[in-house]
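Inspection log for the structure reproduced underneath, given as structure tokens.
With one protein chain withheld, the remaining protein chains of the complex are depicted in position.
Per-chain numbering from 1; labels A, B and C assigned in written order.
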Amino acid sequence: MRILFIGDVVGRSGRSIVLERLPGLIGDWSLDFVVVNGENAAGGFGITELIYHDLLAAGADAVTLGNHSWDQREALVFIDRAERLVRPVNYPPGTPGRGAALLEARNGARVLVTNAMGRVFMEPLDDPFAAVERELAACPLRDAADAVVVDFHAETTSEKQAMGHFLDGKASLVVGTHTHAPTADHQILPHGTAFQSDVGMTGDYNSVIGMAKDEPLNRFLRRIPGSRFEPAAGPATLCGLAVETDDRTGLAVRVAAVRIGGVLEPAVPAFWS
Amino acid sequence: MRILFIGDVVGRSGRSIVLERLPGLIGDWSLDFVVVNGENAAGGFGITELIYHDLLAAGADAVTLGNHSWDQREALVFIDRAERLVRPVNYPPGTPGRGAALLEARNGARVLVTNAMGRVFMEPLDDPFAAVERELAACPLRDAADAVVVDFHAETTSEKQAMGHFLDGKASLVVGTHTHAPTADHQILPHGTAFQSDVGMTGDYNSVIGMAKDEPLNRFLRRIPGSRFEPAAGPATLCGLAVETDDRTGLAVRVAAVRIGGVLEPAVPAFWS
Amino acid sequence: MRILFIGDVVGRSGRSIVLERLPGLIGDWSLDFVVVNGENAAGGFGITELIYHDLLAAGADAVTLGNHSWDQREALVFIDRAERLVRPVNYPPGTPGRGAALLEARNGARVLVTNAMGRVFMEPLDDPFAAVERELAACPLRDAADAVVVDFHAETTSEKQAMGHFLDGKASLVVGTHTHAPTADHQILPHGTAFQSDVGMTGDYNSVIGMAKDEPLNRFLRRIPGSRFEPAAGPATLCGLAVETDDRTGLAVRVAAVRIGGVLEPAVPAFWS
Partner (left out) sequence: MRILFIGDVVGRSGRSIVLERLPGLIGDWSLDFVVVNGENAAGGFGITELIYHDLLAAGADAVTLGNHSWDQREALVFIDRAERLVRPVNYPPGTPGRGAALLEARNGARVLVTNAMGRVFMEPLDDPFAAVERELAACPLRDAADAVVVDFHAETTSEKQAMGHFLDGKASLVVGTHTHAPTADHQILPHGTAFQSDVGMTGDYNSVIGMAKDEPLNRFLRRIPGSRFEPAAGPATLCGLAVETDDRTGLAVRVAAVRIGGVLEPAVPAFWS
């Protein structure tokens, strides 16, 4: 089974490349399932229902979120009817939406998608390790799901790598999101889970984490806000992780970085080309 | 001019690959200058004088540090006689050692090496932007240095990318260290500075940031320390950034990721092979 | 019913004043129940079994903890046989010891004592509001307990005041601990719960949070550890909160600060003298 995970889509630049390129990639690479992190899709802050549907229309099978989940307050409402929108599972009980979804892939397979938020240098939430463990226990790989995709939205490498090892052998892939820089440490962990500390954003990399440079620089230098953050408007790099799983075990057999467009060094999975 | 920057060497595993491979790389790639971040070289925590000299003997022209600078307390003493050891420049006045050094490269060129520590999610220090700006003003690229290497030891992508753009055109390369995961966002910024958000560690990537997995996992799950952190003992990946500069401008003309050994996908600069 | 809560006992100086003065106060003020926060009782870091028994012998009916619970590793073991030792309830499931205890007071009343840890600028734990709410639901004031004492070990005023209002009418008293400075904002909240943002430490206030001044100052000025922290050895101030509850409702009718000895302005409850 062929899965593509696309990292935090930032603003118009990020959305454009997804809408333009994803349909072709699905065809070219015979993708079975696509997950897109959409927490920054709306002007860099949150997601709207319109954008959510645009991402689905382009071929996303699931959209995940993060600390920016509710920046567009309409998300608190439409998430309850957005069955493919998955917010961090470790928000308090009663939070709108769902922290995990079992979805059907193009090939008919059942894919569990879950999203959790880290706690180191992030806002205080309940234990993401325990929360994800509960979701995977309720819908175990092979028994109840043919593939399990975990988006761990976290700041530090240590918490993300710990989650990777914690789930090694129980998830098809565990990817980090949130730092907006793709890491080159994608690998298949010893027990068969594909892992990458951070998928990176899908946005303009001539920027500061996807935002036009001036205001972030101003804040670092002067410590006083000068204006609002605006997404950088240059061409985006679509950043993702390509994972091929063994249909029998649900575990990863091949993993490769995807970087298309923009200023970063291009990368595509050689094994699908 | 050919510069190689090698990221945070972690423990014996990290040191071994540097000592084994660096001499050959210097020859094969005709390297003019090599910088190694050594803040985790001694058992994962700090650096000893012996290790410092081992790194020099293997071909390092400069060794940089970070938040672990003083974990081996002998560093507070020997740093004053270690002319190629550069600690973060934004420690308080009176801190032992130096925050910048002008060193001679193999080709006779003058290379300014400076190291600074970020402040977001790090300990409180004085402004790294102002501190680095002062060093570069005192020893400007082209006038007083043929190349300028900046190691920005910081946690967040945003602070590191902001530093890159802040110094764009004034430094030959600005690399991040500290997260221990290499980013795949190496690029030459618009004004000619080579940049990578994080070079990654030189250590065993079947680990949690270079440490044997059990204790980090225990702490995330149980929140109570069980034992000391120990470096992972598996084969290391040497992670680095290869930069070729224009001798006339001191700015970057080529940049490529280096990953040799261990579990990560290999990478070498095609333009030097 | 008369309850005295004594804040974080720091080292020998703090222990001495508790051992010397508490027996007399129990007699003079006809105290029914005494809670002592003991997280810093052993040299400033954690608690030993011996010290725990000394505090009980001096008249403590319960001893609470905090982020320093396990600094003396023996606490992980003896806590399971220390029925009056209460650690933060929001540690992960499986943590040794108990997060709440229903104990008998001198007057035969049943007192629920619970301890929770805040999350703002503290280590990441599960939601203290939900955790304490569960404990109080399982053992409600009036139905199952004649008094309810909540020690909320937290850094910020905002989180502590929020907890006070959250439990207002459901607990006899909610007191903050951890900052080591007594606040003068003790009051009875609108629905009858006695509250104080922080009880303050019981230790030497000619210090930095109970520690001898030199090393804390050294670290603020030089950012490099010079030596270990040692408790300040001067005379301690016993800091506490005196609460009188209505036996019928279990809610507070009188509240006063207690400060005895050392360099702080003395305070005793006028209504008990």
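Heads up, the rule we're going with is that a residue touches a chain if its C-beta (ideal position, glycine included) is under 8 Å from a C-beta of that chain, and two chains touch if they have at least 3 such contacts.
Small disclaimer: the values here were computed from a predicted structure and weren't measured.
Of the listed residues C:102, C:181, C:253 or C:268, which contacts the missing chain in the full complex?
That would be C:181, which touches the missing chain.
Which candidate, B:127, B:214, B:230 or B:265, sits in contact with the chain we can't see?
B:127
If you put the missing chain back, which residues of chain B would it touch?
Missing-chain contacts on chain B: residues 92-93, 119-120, 124-127, 130.
Counting contacts across the full complex, list the positions on chain A that touch the omitted chain.
Its contact residues with the unshown chain are 70, 76, 91-92, 94-95, 123-125, 221-225.
If the missing chain were put back, which residues of chain C would it touch?
Residues 121, 129-130, 155-159, 161-162, 165-166, 179-187, 189-190, 197-198, 200, 205-209, 213, 216-217, 220-221, 256-257, 259, 263-265, 267 of chain C touch the chain that is not shown.
Just so we're on the same page, only the chains that are shown with their structure count from here on.
Answer with same or different: of all residue numbers used at the interface between chain B and chain C, are over half used by both copies?
Result for this pair: same.
Please work out the Cα centroid separation of chain A and chain B, and write it as a whole number of Å.
29
Mind pulling the residue numbers of chain A that touch at least two other chains?
130, in rising order.
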